[in-house]
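Inspection log for the structure reproduced underneath, given as structure tokens.
Here the complex is missing one protein chain, while the rest keep their positions.
Here is chain A:
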Amino acid sequence: MSRMALVAATSHVGAIIKNPDAVPERSSLLKSAWERLTVEIAAADLDAVIVVGTDHFETFNLENHPTFCLGVADDYEAWGEFGNPSGSLKGAPEVSAHLLEGLIARGFDVSRSHEMPLDHAYMVPILRLELAELPIIPLYINCNTPPLPTLQRCRDLGEAIRATVEALPGDLRIGLVATGGVSHWVGLPQFGQINPEWDRDFLELFQAADLDALVGFSDEEILADAGNGALEVRTWILAQAAAGNPHSQLLEYQPMEPWGIGIGIMRMADAT
């Protein structure tokens, strides 16, 4: 039986790669957490990894803007926008096809893309967590162009992904890495602000396995308290649901002022 073998989440700001040593006493803690997660991912012996992220008006613009879009390509090119990581990645088209079919059968009419260039929302975690050697399945969620999918809808999609993965033919070990958040303001006058108190309270809800509370936030609350970048936490909520709502482990949290963001790293699994 196929299974969801590893689920995690991390912030994805480009500075993680471009300016890794800012505030060394904090960034070293983040680096250590990413390295621990990288070891776990390598040990999970994954056949493919679903990377759940958003897009920053690189791939999806106003001519055609899906709410959910699954990559089904043989391979993916990276934009390398604004000095972010470039390159190409291999896909997992057969697994993608099964996921697409399974999600639609479960009531999620996700779009598909046979050519889905990836921006830093995908590429930074892929590089930081050394996922590039694995077949990649990108899943896009609209996190920045209202109306956004509700947090509950993202939770439901996570549960549907878990059920679909478990129904995949064979004995596949699938990983899922969600990317985005936590508090940050993009392209707004508040750029550079961070709300560590909000971040810590929010991340605590994953550790408490409290999906009901997590989906109880309104986008207006998130926007006011944690910025438009925090609307990306819907990827984390999807991941928490895809993992079966465990008492997730916060591997690290640090407010990174030079990066203009609160950085969270989470392993969606009960403590062992």
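Here is the rule we go by: a residue touches a chain if its C-beta (ideal position, glycine included) is under 8 Å from a C-beta of that chain, and two chains touch if they have at least 3 such contacts; residues count from 1.
The working rule: contacts and distances are computed from a predicted model.
**Student:** Refer to UniProt and select, among "Aromatic-ring-opening dioxygenase LigAB, LigA subunit", "FAD-binding molybdopterin dehydrogenase", "Peptide deformylase" or "NitT/TauT family transport system permease protein", the name of the complex member that is left out.
**Tutor:** The UniProt record for the chain left out of view names it "Aromatic-ring-opening dioxygenase LigAB, LigA subunit".
**Student:** Using the touch definition up top, pick the residue from A:V186, A:A213 or A:A269 that touches the left-out chain.
**Tutor:** The one listed residue touching the chain not shown is A:V186.
**Student:** Check each of A:T179, A:N228 or A:N245 against the chain that is not shown and name the one that touches it.
**Tutor:** Of these options, the touching residue for the absent chain is A:N228.
**Student:** Please identify which residue in A:H56, A:R128, A:R234 or A:R267 touches the non-displayed chain.
**Tutor:** Residue touching the absent chain, from the options given: A:H56.
**Student:** Quickly run down the residues of chain A that touch the omitted chain.
**Tutor:** Counting only chain A, the missing chain is touched by 56-58, 61-63, 79, 81-82, 144-145, 186-189, 191-192, 228, 260.
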